[in-house]
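Below are the structure tokens for one structure; questions will follow.
Note that this complex is displayed minus one protein chain, with the remaining chains in position.
== chain A ==
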Amino acid sequence: MSMRRRTLLKVIVLGDSGYVHMKFTQQYKATIGADFVTKELQIDDRDVTLQIWDTAGQERFQSLGVAFYRGADCCVLVYDVNVMKSFDSLDNWHEEFLKQANPTDPRTFPFILLGNKIDVDGGNTRVVSEKKAKDWCASKENIPYFETSAKEDINVDAAFHCIAKTALANERKQDMKQYGFIKQWRFGYDHYLVLHFSLHSRDL
């Protein structure tokens, strides 16, 4: 088995609705504390491992964020296009993340917004328009925006590629700025499970 250098990127997924869920491991359960899954990607000849973190959603456990968000390379905010409240609380998640993760430069820290569940009822139950979401993104230093359907597998790969690229770009910048080295892990290929990802609807 050949060994190749891998870059590890830590991604935090937050939002009232929608989270990354590994399809066929354990059954579906509320996350207690935190857990993460990994996803392998190739970005411009670079092997990248996304470490995708899911933390307990209930506001009451937010004090744990300090430890779990530490060292994040990117934050993915997810809302449900059919539920206004999930869109309204984006500001809250955005702020909370910056407060807890305390990144070096909050203004340039990479976020991505996913509007999920666009498949529901052929889009008839949709309450948050694409324009509204894009306006919100524009107001936050132009956060990239994707509309996805995890169920129908629409745009999910594109979203993950964007997440990886954004995080990678940020990491390069950070590396040059402060560390002067690149955070890399080396893994053997044979030890990786093929992971199937999907965005499942979930509140909290």
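What we mean here is this: contacts are C-beta pairs under 8 Å (C-beta built on N, C-alpha and C of every residue); 3 or more make two chains touch, one makes a residue touch a chain; residues count from 1.
Note that in this section contacts and distances are computed from a predicted model.
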Inset, instruction - Look at the options "AAA+ ATPase domain-containing protein", "ER membrane protein complex subunit 1", "Signal peptidase complex subunit 3" or "TBC1 domain family member 15" and return the one that UniProt uses as the protein name of the missing chain. - result: "TBC1 domain family member 15"
Inset, instruction - Return the single residue from A:A56, A:V120 or A:C137 that touches the missing chain. - result: A:A56
Inset, instruction - Over the whole complex, note the residues of chain A touching the chain we left out. - result: 3, 10, 26-30, 32-36, 38, 51, 56-61, 63-64, 66-68, 70, 95, 99, 102, 104-105, 178-179, 184-188, 191-193, 202-204
